[in-house]
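Note that this complex is displayed minus one protein chain, with the remaining chains in position.
In this document, chain identifiers A, B and C correspond to the written order of the chains, with residue numbering beginning at 1 in each.
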Amino acid sequence: MSDENEFIPNIVYGLCAWCGTGGSETAAAHHLKYPENIKPFRVMCTGALDPVYILRALFEGADGFIVSGCHPGDCHYDTGNYRARRRITALKTILGTLGLDSERVWLRWVGHGEGQRLVDTAFEFNDHIKKLGPNPLKSRRDS
Amino acid sequence: MNDIKIVAFLCNWCTYTAADLAGTSRLKYEPEVRIIRLMCSSRIDPVFILKALMDGADGVLIGGCAPGDCHYSKGNYYARRKVAVAKKIAESMGINTERIRLSWIPASEGPLFAEVVNEFTEKIKELGENPTKKEVYL
Amino acid sequence: MDDIKWLQGKGKLGIKAFFQDILNKGLIDSVLMPAKNKKGNSYAWFLMNKDGFLETSDPIPPVMTIQGANILKNMTKKGESWSKTAVVLRPCELRAVIELTKLEQINLENIILISFDCPGAYPLTHYISGDQTSFDQKFDSSLYTASFETERNACIACNQFTGQGADIQLCLLGASDDGFMISASSAKGKELLQNVDGAKADNIETQIKKRDELMGKLQKEKDEKRQTILDRFKDTIYGPENLLNVFSACINCHNCRRACPICFCSACYFESKALNSEADNQLNRASRKQGLRMPPDLLLFHVGRMNHMSISCVSCGACEDACPENIPISLMFSLVGRDTQAVFDYKPGHSLEEPIPFVVYKNEEFKESEAHYTKRHQSACNCNTK
Partner (left out) sequence: MEKIYDSQMKSHDFIKALFEKKIVSGLGTLTQLPNNKGVSFSLLSDAFDIQKCMPFYPIMPANAAIAVSKLTRETSPSQPVAIMLRPCELRALIELTKLKQARLDNLILISFDCSGVFPFKDSKYPTDTMLDSYYQSIKEATINNNIRQVCSGCDHYVPVGADIAISLIGRGVHETLGFSFGTEKGKNIQEKMGLSQASEIQPANLEKLTIERQQNKDALKQNNKISNLDALLDVFDTCISCHACSYVCPICYCKNCYFESQTFQYYPENYSQRLTKKNTLRLPIDRIFFHLGRLSHMGSSCVACGMCSDVCPVDIPVSEIFKAGGESIQGVFNYQPGQNLDAPLPLVTYQEKELHEMED
C-alpha cells in the first residue's frame, strides 16, 4: 500500500508506570492498535524523565518524542507530573530559542483507563511528525 | 625552630610496633614526630607525602618492615617504588627531597626507631623550616 | 538614614581602607577578596584576617579569575563558617552565591556579602597575556563613570551591574575621588554599618539622587544593549546548521561546566557511565549518521547542560573565560537563560526567598506545553492496517 519512499518517523513514547502504561494496557485490552513505528518505554513517573533523555533520543535517531503521564492531580507520587510539565516547558523553550524545533516534543496526559486517548495521541503525533519531516539532527555526524 | 613537625607513616606490623616498643622501653626520642598508622607501608600514596609537604610538614618519614619481612609478603616493595615516585616529583618540582625519608625498622628494634627519629629530626632542623608553612601564595 | 554612609577615601585605596578598618575594629574576623598573585600578572582569592591583610589586595579587580561563588562554595559547603567573614563579590558572583545557597551548596551563616557597582572585567586570557599595568590604569580610572570598555562578552551584555541583594553595597557610580557611599540592605549589613565611622556627608541626599539618575539612564542603556546583543547573537546560532557551526570548534573538554558556579554536581551526568555504550552500538550510530564525532555527545552535553542549569544562569561569563577555544558560550547560555527565566518569571540570584522554578509548581499552569486533545483521530478507528 504505502509508498516506498514514504517517510516513516521514528517516534519514542515515554509513558509513566501508572497512568501512561496503564493507558496502553487498556488500549491493548480493547484491541486498539497504534502505529508500529512508535516505540513506547516506561519510566516510573514522568517527573523522573529528565529532558536530557528526550534530547538524547532526538540527537540519536528519533524524529519525535511524546510524554504521557497521569492527569494533573492524579500523579501516583503527588507532584511528579507538575515537575514534568515544568521541565518540558523549559526544554521546549530551549529548543525554541536554539531553533531546534520544539514541536517534536509533545506532552499529553493520558489516564489509566484512556486507551482510546492514548491511541489517538499516537496517531495524531505520528501524522504531526510526518508533516514536520525527518529530524535534521539525527543524521548530523557532528552533533 | 621549635615548631618543626614531622609526619610519620608507619606500618602496623613493624615500625609502629617498634615505636610502641620504644615507648614501653622508656626510650626518649624527639617529640616533633606525629605518627599515622597504616596497615602496611604500601598504603602510602605519593599524594600523602606531597600533601603533607605542601601543607607545611617539615619532614615525612615512612617506616615499614625490612624487605622480605612484610606481613603481606611484598607490600614494602611497592612502598619503595611509591616513595621513589614521590621523591622524583619533589625533585622535578623544586621541593627538597631530603625531607622525605624511607626507613625499614623491624618490630623488635625500638632503639633503632628512636635513633632514626632523632637522626631525621636533626637533619630536618639543619634544613630549616619548610617554606610552604608560611608561604601565602601557595 | 542609618543604612547609608559616606566614606572618605581616594579610589580603591579608600575602599581598601574600609575593609582594613572593619577588620581592625573586630567587626569581622576575616575577609575573602581577590588580591594580586605572586607574579602580579593576575589575581587570586585570599582569605585574610587582620594580621594578614595583603597590600596588594583589590576588592574590585579588573579580571575574574575564579568565580567567587565557587570559592565560597568550597568554604561553606560542609557547614557554616567558623569566623565572621566578609566576602567581596562582583554582582554576578553574588547572584551565583544566592543561587547556590538556594541549591544548598553554600551556607551564608556568619558570612557578610559585600558587592559593588561593577564596571565589568577583561577577558582572563587578554589580561594575563597583555600589559597589566595599563589594563589596571584604564580600569581604575573608570570605576565611577561606567565608561569601562571590554571585549568580554558577558560584561558587554551585562545589565545587572549593581550589587543589589548584598548585605552591604559599595555605591561607586557617580562617586568622586574623595569618597563614595556605602549602603546596607539587610539586618546583618546594618549591624555592621552602625559601627563604621562614616562621615554623614551633608550632601548625601544629592549624592543618592545623582547616583539614581545615573543608574536609571545606565540601566535603560544596558537593558537595550543586552537585548540587541542577544537578539543579534540568536540570529547567528539559530537552527541546527548554525548551532553546530558554533560548536564545531568545541573539543568536548567540559571546562565550561567546571568553571560554572551553578554546575555544582561532583559527578556530572554527562561525564558519567550513563553515556558509555558498547562498541557496536557506537559503530551503529556511526553508520546511521555516516560518521560519529568522537568523543560523542557534544551537542547533548551543551543543550543538556542548558536544561540543567540555564534557569539559574547568572551570565557571569566564567565558562567563556575557561574555554580554550573561545566559543561564545556565555552568550549562548545567557540567551537561553533569558528565555527560560522569562517563561518561569524567575530572576536568578535576585532573592533568597524566590524558589527555584523546578522545585515548585501550580496546579494550573503552562497549559501551552501540553498538546491538547480535541478529537478522536480518524485512523484510530480502522487501524487494522498500518
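Following the convention adopted for this analysis, a residue touches a chain if its C-beta (ideal position, glycine included) is under 8 Å from a C-beta of that chain, and two chains touch if they have at least 3 such contacts.
What you see is a predicted model, and the numbers here were worked out from it, not measured in a lab.
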Contacts of the hidden chain among displayed chains: A, B, C
Contact partner of the left-out chain, one of C:Lys38, C:Lys217 or C:Lys362: C:Lys38
Absent chain, residues of chain A that touch it: 140-142
Absent chain, residues of chain B that touch it: 45-47, 50-51, 54-56, 67-68, 74, 77-78, 80-89, 91-95, 101-104, 116, 131-138
Chain not shown, touching residues in chain C: 30, 32, 37-39, 41-42, 44-49, 51-54, 65-66, 70-71, 74-83, 124-125, 128-129, 244-245, 248-249, 251-255, 258-259, 266-267, 271-273, 276-280, 282-283, 285-287, 290-296, 321-325
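One rule holds for everything that comes next: only the chains that are shown with their structure count from here on.
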Overall pattern in which the protein chains touch one another (line/ring/star/complete/other): line
For chain A paired with chain C, centre-to-centre distance based on mean C-alpha positions, whole Å: 35
Chain centre separation in whole Å, for chain C relative to chain B (CA means): 45
Multi-chain contact sites of chain C, meaning residues that touch two or more partners: none
Chain A-touching residues of chain C, taken from the complex the two chains share: 234, 237-240, 242-244, 247-248, 269, 285-286, 288-293, 297-300, 303-304, 306-308, 310-311, 335-336, 339-340, 343-344, 357-358, 361-366, 369-373, 375-380, 383-386
Parts of chain C lying in touch with chain B, wherever the complex brings them together: 37-38, 44, 46, 52, 54
Touching residues (chain side chain B, partner chain C) in the complex: 136-137
